[in-house]
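Note that one protein chain of the assembly has been removed; the remaining protein chains are unaltered in position.
Showing chain A:
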Amino acid sequence: MSTTQATTNQAPLIRVRGLANRFGQHSVHEDLDLDLYAGEILGVVGGSGTGKSVLLRSIVGLLRPSAGHIEVFGEDLQRLSDSERSRIERRFGVLFQRGALFTSLTLQENVALPLIEHAKLDRADAEALARVKLALAGLPGEAAIKYPAELSGGMIKRAALARALALDPEVLFLDEPTAGLDPIGAAAFDRLILTLRDALGLSVFLVTHDLDTLYTACDRVAVLSRRRVLVADRLDVVAATEDDWIHDYFHGPRGRAAQQAAHPVEDP
């Protein structure tokens, strides 16, 4: 937990203030505040339909918020010109819920694309580096020349992570990365995220339903409920918050099991 202590004093990497997202009559967020600090893994949880993915999409700039502002690396994304935005967006890596790999490209071409376009590598170098990233994400070597349609859901997730990591981003956005993975693969995924965070100093914005991921990987947890962030703090503080939904979430049968698995001794 030393990371959290260290980060609370510094300025946040991403600052969301007073964010509102409305779709017609339907309001998803109202007056939502959230910070992401450098080097932390922030888990974002909430019931289905509480707008976790919408929040992610507004931060990475895919969705223009109805109100409020979002500062990334100290700059307001909406006030920037297209080229400045593109420069900032290159420092993001995004893993979409269903992978969103380009179906007409092989896996190594998928990962090599940003390397060729932005890092200006030549094709052979980019593809060699792409194969390393795919291996790092846990894919076997022969998968590199396959097309996304030939892969299982878990493998697509891994390839999508490799593409998100292609440019060695500073902030990684993961939308339910372990959903659809088997438990062994999910645990390896959590370890990989931790290793990468420690080694590269990544900040990770992690939308998840996976309680095991929350307990093993996250430094802080933000709970989305009633159109705003109810609480964002260390896991034990969040779990102790007085709220029906939070109580059901962390102290239900699955929550207890995950907690026990992560901290077998601490459990009374």
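FYI, a contact is a pair of C-beta atoms (placed from the backbone, for glycine too) under 8 Å apart; a residue touches a chain by one contact, two chains touch by 3 or more; residues count from 1.
The definition used in the following text is that contacts and distances are computed from a predicted model.
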Undepicted complex member, UniProt protein name, chosen from "Phospholipid/cholesterol/gamma-HCH transport system permease protein", "Beta-methylgalactoside transporter inner membrane component", "RNA polymerase sigma-70 factor" or "FecR domain-containing protein": "Phospholipid/cholesterol/gamma-HCH transport system permease protein"
Hidden partner chain, touching residue among A:28, A:95, A:144 or A:186: A:144
Hidden-chain contact residue, picked from the options A:84, A:117 or A:198: A:198
Option touching the unshown chain, where A:31, A:76, A:117 or A:168 are the choices: A:168
Positions on chain A contacted by the hidden chain, ascending: 102-104, 115, 119-121, 125, 128-129, 131-133, 135-136, 138, 140-145, 147-149, 165, 167-168, 192, 195-196, 198-200
